[in-house]
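Starting off with a structure, shown below.
Note that one protein chain of the assembly has been removed; the remaining protein chains are unaltered in position.
Which chain is which? They are A, B, C, D and E, in the order written, and residues in each are numbered from 1.
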Amino acid sequence: MSSIVVRVKQKQIAQLIAKGKRLDGRGLTDYREIKVEQGVIERAEGSARVLLGMTEVMTGIKIEIGQPYPDTPNEGVLTVNAELVPLASPTFEPGPPDENSIELARVVDRGIRESKAIDLERLCVEPGKKVFIVFVDVYVLNHDGNLIDASALAAIAALLNTKMFKYEIEEGEVKIKPGYTPLPIRKRPIAVTFAKINDKLVVDPWLEEEQIMDARLTMTIDDDGNICAVQKGGSGYFTPKQVLEAAKIAKEKAEEIRKKLKW
Amino acid sequence: MSSIVVRVKQKQIAQLIAKGKRLDGRGLTDYREIKVEQGVIERAEGSARVLLGMTEVMTGIKIEIGQPYPDTPNEGVLTVNAELVPLASPTFEPGPPDENSIELARVVDRGIRESKAIDLERLCVEPGKKVFIVFVDVYVLNHDGNLIDASALAAIAALLNTKMFKYEIEEGEVKIKPGYTPLPIRKRPIAVTFAKINDKLVVDPWLEEEQIMDARLTMTIDDDGNICAVQKGGSGYFTPKQVLEAAKIAKEKAEEIRKKLKW
Amino acid sequence: MSSIVVRVKQKQIAQLIAKGKRLDGRGLTDYREIKVEQGVIERAEGSARVLLGMTEVMTGIKIEIGQPYPDTPNEGVLTVNAELVPLASPTFEPGPPDENSIELARVVDRGIRESKAIDLERLCVEPGKKVFIVFVDVYVLNHDGNLIDASALAAIAALLNTKMFKYEIEEGEVKIKPGYTPLPIRKRPIAVTFAKINDKLVVDPWLEEEQIMDARLTMTIDDDGNICAVQKGGSGYFTPKQVLEAAKIAKEKAEEIRKKLKW
Amino acid sequence: MSQKLEKLIDKKGLRLDGRKPDELRPIKIEVGALSNADGSAYIQQGKNKILAAVYGPKELHPKHLALPDRMVLRCRYHMAPFSVQERKSPAPSRREIELSKVIRESLEPSIFIEYYPRTSIDLFIEVLQADGGTRCASITAASLALADAGIPMRDLVAACAAGKVDGTIVLDLMDTEDKVGTADVPVALMPNLNAITLLQMDGILTLEEFEKAVNLALEGCRKIYTMQKEALKAKYIAVKEVEE
Amino acid sequence: MSQKLEKLIDKKGLRLDGRKPDELRPIKIEVGALSNADGSAYIQQGKNKILAAVYGPKELHPKHLALPDRMVLRCRYHMAPFSVQERKSPAPSRREIELSKVIRESLEPSIFIEYYPRTSIDLFIEVLQADGGTRCASITAASLALADAGIPMRDLVAACAAGKVDGTIVLDLMDTEDKVGTADVPVALMPNLNAITLLQMDGILTLEEFEKAVNLALEGCRKIYTMQKEALKAKYIAVKEVEE
Partner (left out) sequence: MSQKLEKLIDKKGLRLDGRKPDELRPIKIEVGALSNADGSAYIQQGKNKILAAVYGPKELHPKHLALPDRMVLRCRYHMAPFSVQERKSPAPSRREIELSKVIRESLEPSIFIEYYPRTSIDLFIEVLQADGGTRCASITAASLALADAGIPMRDLVAACAAGKVDGTIVLDLMDTEDKVGTADVPVALMPNLNAITLLQMDGILTLEEFEKAVNLALEGCRKIYTMQKEALKAKYIAVKEVEE
């Protein structure tokens, strides 16, 4: 598209939002269609694929045995990594994670960690020495906006789908036994992201809305309706009133989205 | 040389080859003069220097004690690394290995590994815990074409020259004893590389031939005349007939070259 | 400043030095005002801040338990790192250490190591297995010339200020006990740096002198007046006579500067 | 290739998954799987699940890398951390770097690279699940992604491996056969031109076995070529239906 | 945030360091602490010791990163190896990279970035000692460094966290409270515009607690804003005195 057409379209998007409407017909607090498919990669201990409109995110879970952190010797380790895979967008470059993929991984991580979604104490094999390490690899396959919500949803969907191998300890060595147990999951945190455009809040911005938004705000909500993570992004600002309004909407939206998950 | 002179020369090389001749007087399946000098670096456990015409490659072997791979607890570890040292060519840059040096190392590695040239089981010190690691460092010192054959030859020549320190195990610790034993070598894989120019195959291309070749094909042959590694390179293609023809020539050439090695 | 003004000023600096004078009024062998503040970072095991005129360097010491080098199983480990922090100068870039910061760290390291300033044998916890690692992190906060002398001084000042935690060994594990002991320091090496400008030696060059100097020479002197490290830098040269003259001046200057240190 | 004693071919001559020696695994191909890329394709071959996407032709940055008489094809073959048994670090391994090179060189002969001087095409391949033979399946998908992007091509490139397992030459090795077998020979072919654009081998084969393996792999390539053309047709028909 | 059972608030409602729940730690600010930078500031907040320096506006290299209609703000938040209990490697951690981004985005709304097209400003923050709340103290100092460099600004940005500790909403968490407490909500504010430019949270809060925490943090920001203005004034008076 020529840049003039782009600018006309952007203006149109912004003007519609000022009137409470969106170019794709959604209301300001409507999500795009959400599809969650759990268990798509047999080779992974857990996996899920999420479609949020045309945004597509796959998440795979791998579990290994490793050392606990010195300050939590009785707990397993959670590691979240996000890859903005270059096939997902012309703006993604191959190479080590940039600030955008690091922020994405850390926001997803915070939601899982702070809601205590995984019972990490049940992942301890030998206190101070051996624990399970849960690798959550978020893989963005197509970028059409709102990567945070799609990634957080794919991550918890994959965790709910995760099976761990059984083991016993023989002479200090971990022996794998036949059979699996599910990963001990206690909560299902859901991220809800807002874009501020023309001083209005819209939920689940798609790519063209993100390109003109002033700022971004993500609220992650646990099963009890508590807030467990917040992240503001972008070069604009929010008023205190907007922040509190967003928290209320996020609570409602999270409850809706959580129903998409099989447990 | 001006680029016009270069192009005239390249045309001449290609036209000669079409007639079954080469600019340096060789026949299409002739190698340049090959010199192999084994034991050139006293400080290394093994070493060799190979001259293939003006192409010069040095290879040094270092042996250390380390951990086996989890899936081969009873075997030593072979590690091949290749450095396109910047003093060897104006086109080599300092820095971490690029795709060319990685391909070179992996083709040399494959020949040694797949022919089972080293008896890796005899490099096991303590199953699952301690084994010998054999580092093969290929060092290209002057690049005048056909680095694969020169490097593969320098690698096996250096391995044949390698002496390992003797040891005994005392209370779980490896103690070095006086004296040396040779590295247990069983096979001498030889790489034979072809360039396709003007739809003809030529053996052992020198630099100016490589610059105009359509594609490259390497066949690595063990002492029994079996093929143990193949690698096609370059942006062109081969017909199935050319591939089978190359395999036959490679078998003959490998036998000739193998005679250059002291064992 | 425009580049013409800069060049006029540089010429003036050079001409003054030829007459035995300096633009800031100092004599050729005078240091700028030196301020040493020890114990500025409570969270570090030791720390110091040095002002050499407007040049400002902070050094922090951290102590960890780790493995000794295989060839010195009974000695603690000294590690010196220098960061040319980008807020210190428009010419410093973020990123991994460049050749300037590596040279700086290694010259500081050499003075401490060669003078045997730290009694490393007293930092051995369990021979061959566990020793104390002393991290000396030199942090340049404002660059106005002569970083070597300021950094070396901040490093030894911080080491003199360093307290180590007490420990006892219980069943092969190190247990930390209440209380601290000082780090065992035996010597206080002092670096004295000369710039050669207009064939004269000047001591403690500031930034504008460094920009026009032909070459740089650092002599590090221990408490007994011995030389323990020398480093020539820059694209010029020294005559043998200048080198010996510098050694004599360095011995005197080091004694003066050493008085600034609290022990 | 390590030679452990497992029975990979049963008394009836069938393989672990019931295939005959010269039989391909089930293959599913979808052209145009991704909306942002200029061209894309998805392939399932056995348990392999692979996406390929093409961006370009476009201006090349930095400009001094551009070539005055041809386009530059860049290729990244990459495995997802969860695609294999033990988690793979996302940083490119030496294996991935080598495969990126040989895959690129297997596709270059098929493109009219002289049509777009000073430009570049970026080809990205993501292995979401690996089950042996990923490089061949990647080439098969990548060639379709190039076609889907409208890049002018001499022919499609179809790829398939053959190898030796329990003394038998077999087609299209799956993961276990690849790891326990005696030899693996991946091949890529432009069928219309009878041009081999990828050829590698590891293992041990006599000259006769090698010839047999290459010929079997070429047969496999030709079968896959038919499926490639069907997948392309399927997309065009689908597009046409949408447009009407 | 892990919930270990330590008593962070005593019977009188006072915190470990004797502060009331809504009380800030002692703060010392110095504008213009470094001679080479175009603008700089130093802050002590509790045991936090942080330097911020600004270089620019200046031409941006490489040029293709420059923007035709605005300036580019670049920001590096970095911790000294000796600033924390266990030595931190000097290579930037993922946490430092995220904080560099959110700090930059908390300051951008305050700058008239359209005044200097095609240029860049480099903002460098060095945490010399860390004691909880370093991102907020960094923003407070960095905003002053920008002002000290003469960058045209809509307002200063003041930052402060609130959080939940032992069931109580408290202001300006120190290290132990941050580590052992239930929630931490760092906030940055342009007080004149009532504009929140940084907002993060980790922990668990009900909506009501969250509202309370945000409001308490905003109060803290406003108090710090007053100190920022005093620190700026102090430098200008000092400069004036030197000039007279």
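We adopt the following convention: a residue touches a chain if its C-beta (ideal position, glycine included) is under 8 Å from a C-beta of that chain, and two chains touch if they have at least 3 such contacts.
Keep in mind that this is a model prediction, so the values were computed, not measured.
Contacts of the undisplayed chain with visible chains (whole complex): B, C. Touch with the chain that is not drawn comes from one residue among B:Asn142, B:Asn198, B:Gln211 or B:Thr239, which is B:Asn142. Across C:Ile17, C:Cys228 or C:Ile257, the residue that sits in touch with the chain not pictured is C:Cys228.
Taking the whole complex into account, subunit B touches the unshown chain at residues 41-44, 47, 54, 56, 58, 60-62, 64, 81, 83, 85-90, 94, 96, 135, 137, 139, 141-144.
The set of subunit C residues touching the chain not shown comprises 72, 97, 99, 102-103, 105-106, 110, 113-115, 215, 217, 222, 225-240, 243-244, 247-248, 251.
Throughout what follows, only the chains that are shown with their structure count from here on.
Among the remaining chains, those touching subunit D as well as subunit E are A. Minimum number of contact steps separating subunit C from subunit D: 3.
Separation of subunit C from subunit E in touch steps, taking the shortest path, is 1. Look at where the CA atoms of subunit B average out and do the same for subunit E: the two points lie 57 Å apart.
Centres computed as Cα averages put subunit A at a distance of 48 Å from subunit B. By the definition given earlier, chain contacts exist for A-D, A-E, B-D, C-E.
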